[in-house]
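Every protein chain of the complex appears in place save one, which is left out.
Order of writing sets the labels: A, B and C. Residues in every chain begin at 1.
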Amino acid sequence: MKSLEPQVVTGLFPRLASRFEAERDALIALDGKVGDSDLGLTMSKAFVAARDAVAALDDPDLPTQMKVAGAAIAKAAPSTMGTLMATGFLRGSKALAEAEVLDVAGLAAFWRAYADGVAQRGKAVLGDKTVLDVLDPIACAFEAQDQAGADLEDAAQFAKQTAVEALEATRDLVAQHGKAAAFQEKSRGLQDAGGTVACILADELNAFVQENLTSV
Amino acid sequence: MKSLEPQVVTGLFPRLASRFEAERDALIALDGKVGDSDLGLTMSKAFVAARDAVAALDDPDLPTQMKVAGAAIAKAAPSTMGTLMATGFLRGSKALAEAEVLDVAGLAAFWRAYADGVAQRGKAVLGDKTVLDVLDPIACAFEAQDQAGADLEDAAQFAKQTAVEALEATRDLVAQHGKAAAFQEKSRGLQDAGGTVACILADELNAFVQENLTSV
Amino acid sequence: MKKFLNAPEDFVDEMLEGIYRAHPEVTYAADDKRCYVTANPVPGKVGIVTGGGSGHLPTFLGFVGKNMLDGCGVGGVFQSPSADQLLEVTKYVDQGAGVLYLYGNYTGDIMNFDMAGELAEVDDIATATVTGNDDVASSIVGEEHKRRGVAGIFFLYKAAGAAAAAMMPLAEVARITEKAKARTRTMGVALSACIVPEIGKPGFEIGADEMEIGMGIHGEPGISRKKLAPADAVVDEMMDRIFAEQNYAKGDEVAVLMNGLGGTPLEELYILYRRLGQLMDARGVKIRHVWLGEFATSMEMAGFSISILHLDDELEPLIAAEANTPFFKHFSN
Partner (left out) sequence: MKKFLNAPEDFVDEMLEGIYRAHPEVTYAADDKRCYVTANPVPGKVGIVTGGGSGHLPTFLGFVGKNMLDGCGVGGVFQSPSADQLLEVTKYVDQGAGVLYLYGNYTGDIMNFDMAGELAEVDDIATATVTGNDDVASSIVGEEHKRRGVAGIFFLYKAAGAAAAAMMPLAEVARITEKAKARTRTMGVALSACIVPEIGKPGFEIGADEMEIGMGIHGEPGISRKKLAPADAVVDEMMDRIFAEQNYAKGDEVAVLMNGLGGTPLEELYILYRRLGQLMDARGVKIRHVWLGEFATSMEMAGFSISILHLDDELEPLIAAEANTPFFKHFSN
């Protein structure tokens, strides 16, 4: 079974920070269509803060990394998505409490806790056109791959692909929450801004996995 | 000696009202260069009010016409120029107290009182780049023509020509009063907005005289 | 972006430094300037905490003061304060009688206040929550719980603040605030967008002769975008929506808030209020209290909102009560 060591996983955070900095203007524009344009700002702040907080730790285990990242995000970006992402990392941290390395089973547990935490905090259900509509498929993807005994690189690739499709599918939905809800039918046809963030997470996780795989 | 009957003179006011309505935008633009753009509004309001007030009178004598016009202007347009024009008409009215018809001597007295009233009310002296720099030459022109025993039509024509030249000469001056004073040297080169109004008065008076002359 | 600022990312914190310099009646908790609290908490009184994004001055923090609120979590421009910050404010203002959370109905704020409330409970601080949802344009009748909170929260602050100042217990303060909420309606209209300093460009485009009726204070879309109409017609259209769902009988009394969004001159608010007065006269409704000015803004956005609180005998004296904050002063007679 392939997996990633905690020392390796810390490398995920600089990667997320750079990606969200690069996506800043695109996310501002996306959120601007049916929201208040802040998503690019908040997500880059959030993941820069997570990167810095994790970087300050001395050889942290997996749950500590995720918890510290979540707490940093909560502080740095208390917007809707910031708070949900913080909740996700904090819940994911608990799901990884016993995990010494990151493998498919761990990722399945992490994303399930992440998605459920977001659903609970945001009081959203599937189909409400939120980040949950991408997060839940990611969790399902890892769970299915775990059941099937898939390799980490395949699972990550599959989850990423699932996220891309799930994001695409949000176009057909009508926003029920947040500022976008006011746009009602006008939100149909647009991909959900929060879902885009989730998709980026799955994308970066996959790229990271492919680059860093070690066998144990 | 040629002169104008009071019943005829009442016809001057509709003429002034129409002219200032026609000059509205030009005066707004002129005042806008070194002022607050209101001159076109205030002068058309002022002379429409004067026209209506005089029209409401029953066969008024000359001093009454001028007094009523002045009072109407004071009410309708209490801006700098409105107040000065009101003062001019009120003082001019007194100068015409004994006048039964309007002739060169009467016009000389009228404009002298007009110009002196403006100077006193505005505390301006010649050369300050104000309406006075056109009003005073108009008064001087009528006084000189009166001394020379000129005919009314020639005097009016001469006064108008004098006003045009005096207005042109205001370009060389630097504004010392009102909102234009703040522009200091930048006001040089521009014709004075208030002076333009005085020049219009002389111009309309002349045109009116040429159209309406009767002999007594 | 024509704004007076230094680095855009310092916008909120430098604003707060200016506020603390100007107004010694307020201070901050936990060494965090965004944990804004009264310098004079009243022992034994129910604390009232609000919070929300910056860019709406005097909302939200401007209503912290005598007979009004006790604390405010200050977020970035249009962003919620964090749960941590709200918790610190909660701890500071709690005087043993519990704390009312009173803020606008926005997802980000709800989640953070909820989290703070859960943490406060661990610290044995009782909290109750009322979220303002006065914006009629933001959802249909029957779905009021989805409506945004806008300027009308001012009346909730006023009622809650006076009730707490009268030393009523938390449940009673919450009940009265809920009642004020149920009787408050707002309609807004916007003429131009505002610029979030860190973004640097307008959040939306609107034509040179257009208005958007029902637009939210972050530029959320409204009910209709159309050609700017005469002031009286704009008020008529807005009030039609409010009259349609709040039944004012002849002889009833209301309080009115004519709120400028930031870029609309006060002169225009009075022209608009003139029409509102005519409409109320025609229905025999008495405007018992009225405030005009800027209460909940979107920085330089042009536009205004009308908030109406349907008074009753319980709410009226609370609305009439004296209040004194750095941003809002009301003499009581």
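Things worth noting here:
The rule we apply is simple: a contact is a pair of C-beta atoms (placed from the backbone, for glycine too) under 8 Å apart; a residue touches a chain by one contact, two chains touch by 3 or more.
Not measured: the values here are computed from a predicted model.
The absent chain, not drawn in this view, touches the displayed chains B, C throughout the complex. The residue from B:121, B:171 or B:188 that touches the chain not shown here is B:121. Across C:72, C:191, C:242 or C:255, the residue that sits in touch with the chain not pictured is C:191.
By the touch criterion stated above, the residues of subunit B touching the omitted chain are 28, 32, 34, 36-38, 41-42, 74-75, 77-80, 82-84, 87, 121-122, 177-179, 181-183, 186. One chain is missing from the display, and on subunit C it is touched by residues 2-6, 11, 14-19, 21-22, 54-55, 57-58, 191-192, 194, 208-209, 228, 230-232, 234, 262-274, 277, 287, 290, 292, 294, 297, 299-300, 302, 304, 324, 329-331.
Methods note: only the chains that are shown with their structure count from here on.
If touching chains are joined by edges, the resulting network of the protein chains shown has some other shape, matching none of path, cycle, star or complete graph. Subunit C has its Cα centroid 56 Å from the Cα centroid of subunit B. Centre-to-centre separation between subunit A and subunit C, using Cα means, comes to 33 Å.
Note: centroid distance subunit A to subunit B, computed from Cα atoms, is 79 Å. Residue positions of subunit A touching 2 or more other chains: none.
Annotation for subunit C: no residues touch 2 or more other chains.
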